[in-house]
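One structure follows; several queries about it will come next.
Of the protein chains in this complex, all but one are displayed in their positions.
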Amino acid sequence: MTTARPTRHRYRPPAPLGGRRRATESPLRRGATAFAFLAPALIILGAFTVWPMLSALRLSFTDASGFGEPEFVGLENYIGVFTDPDILNAVTNTALYTVLFTPLAVVSALGLALLLNNPRLPFRGFFRTALFVPFVVSFSVAAFAWSYLVDPQVGLLNYWLRGFGIQIGNVLEDPTLAMPMVVLVAVWKLFGFYFVIFLAGLQDIPPSIYEAARMDGAGAFSRLRNVTLPLLSNTMAFVLIFAMIAALQAFDQIYVMTGGGPYGSTQTLVMEIYESGFRKLDIGFASALSYVLLAATLVLSLVQFVFFGRKEKDLA
Amino acid sequence: MSTARRSLRDLKPSTVLATLAFAVVTAIVLLPIAIIVLTAFKPAAEVNAYPPSLLPDDWTLANLKTVTSELPFARLVGNSFVFAGGVTLFALVFDSLAAYALARLDFTGRKVLLVAIIATLMIPFQATLIPLYQLVADLGWVNTYTGLIAPRAADAFGIFFLRQFFLALPRDIDQAARIDGAGEFRIFRSVVLPNAVPALLTLGLFTFVNNWNDLLWPLVFTTDAEMGTITSGLTQLTGPSGIVPHGVMMAGSLIAILPLVIAFLFIQRRFIENIATTGLK
């Protein structure tokens, strides 16, 4: 971390500075300075996120319902999580959702960002703005609008597609199509967000590097592979991790559009958590399930960190 | 002028095709938005008519009137501004301070802390909602703006986002200030922050939008209807049997997204064009 880095590539993230510049400063003092900067955020996160997380952890070993004194039940809730067939179904669905959503959202965002980074494209300012607009629509409103669009009776999309001879039927009531549909809504809503982050990452790459690559005779594809993508890996890791977390916690549009149906085919883990907690009032079970999800997310994220960490040491 | 001439000269068939392709993609992407806007002005009979049409035959303000009479919508929109705006202001300050330490100060446990902060994003909000509510209630903040805003006044995403940006700022920008003997806080305030305006603007927009659109927290937190936000208030438009009148709901949605779209259009030039260019110059 503290070894000298070449400064000629200005796009490369530098090592933290405080330590090197003030090598004479005691570690205690450096720690105190850092803590002063971190304190407000850590107090907020500690009180309003970490503390409730720890409470939830405690509740996951009880039969808590929200009323009265919870009783300690040991690992019963966790055993329940691993033996309940509904949970297995939710795990499968969540995995499917994640596998569909993450690449689709990331690739479409990256592709559009690459294309719209081309200064020769007419109206690119307009396209950039327009493609971001879905992000400002809330999930519940987005879900509502899409449900109306694909409504089998009065939906415009169904009607138009029928004109082309395509019958998509009742998408949200179709056990094979409902999942792709709710994924599509999430991609629609969120890709603009990832798109903007990619655009920012692309603009971080100095044009001089492209010039150099071009002079070396690299074609467009080779420049993409050997210059753009490696230099974007930091951004890519960032987007991938947040896209994956969003996918693993899929809830909002599903709650509105299908309620987990048909036949539980869009029932995700967070839908299960919500149902156990807020419908069956089984907070203990909901908390245990949440911790299993947390553990899974952590493992998957660390895998990604390690994978990208090899390319970009400064990530974590 | 010169731009126009240049784009004319560069008008290769591939460019025309690409532009057309983008126009189609954009139209598809904007279709649901168009549905929201146009359905808001459709009379109830047209909303469920077959064959459906994109444009209303008979434009009406009835849906908007229903929304404004059924919901204290000025109050709700005001609450949304206070909630999303308050969260954004606090989060930008606290997140950027924390991100500065994580990106540019060296201290023991930096990596572990960063991973711990990111890990707070990995538990679904539904799981911590009840303990969080109990805590805020113990603090006596139920149905107050403080209670609504405080839990969101710093967030892991913002810290991580700004950390990435601060890392990318070249190491030499604060050298002069350091030689002058400036302390870390002065470097943060007078050197790093001014260079981070586009990133702060971007994060500010993300934070504002996400909180404006948040449903669960304001819905559960505000048991007093007067304290709800426009997003949580829209749930009140559901009829007794679960029927949501589409036209009315779309009109409510339009009211809910309009301020965001306007705010976005207002800052979008600075926002996308400049998002990451400062600090490299």
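First chain written, first letter: the chains are A and B, and each begins at residue 1.
The definition used in the following text is that a contact is a pair of C-beta atoms (placed from the backbone, for glycine too) under 8 Å apart; a residue touches a chain by one contact, two chains touch by 3 or more.
Just so it is clear, contacts and distances are computed from a predicted model.
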Protein name as given in UniProt for the chain not displayed, "Acyl carrier protein", "Circularly permuted ATP-grasp type 2 domain-containing protein", "Extracellular solute-binding protein" or "NADH-quinone oxidoreductase subunit N": "Extracellular solute-binding protein"
From A:R29, A:R120, A:R225 or A:K280, residue that would touch the chain that is not displayed: A:K280
Chain not shown: contacting residue from B:S53, B:T108, B:S190 or B:T238: B:T238
For chain B, residues in touch with the removed chain: 44-45, 48-50, 129-130, 133-134, 136-138, 142, 219-220, 223-225, 235-236, 238-244
Residues of chain A (touch criterion as defined above) contacting the omitted chain: 65-68, 152-154, 169-170, 173-174, 259, 261-264, 275, 277-281
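We take it that only the chains that are shown with their structure count from here on.
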Inter-centroid spacing, chain B versus chain A (mean Cα positions, whole Å): 15
In the complex, chain A residues that touch chain B: 1-2, 5, 7, 10-11, 13-21, 27, 30-31, 33-38, 40-42, 44-45, 47-53, 55-56, 59, 66, 112, 115-116, 120-123, 125-142, 144-146, 148-149, 153-157, 159, 188, 193, 196, 199-201, 203-204, 206, 234-235, 238, 241-242, 245, 248-249, 251-252, 269-270, 273-274, 277-278, 283, 286-287, 289-291, 293-294, 297-298, 301, 314, 316
Footprint of chain A on chain B - complex, ascending: 7, 10-11, 15, 18-19, 22, 25-26, 29-33, 35-36, 39, 47-54, 93-95, 97-98, 100-108, 110-111, 113-115, 117-132, 134-136, 150-157, 159-161, 164, 167-172, 174, 178, 184-185, 188, 199, 202, 206, 209, 212-215, 231, 234-235, 244, 246, 249-250, 253, 256-257, 260-261, 264-265, 268-269, 271-273, 275-277, 280
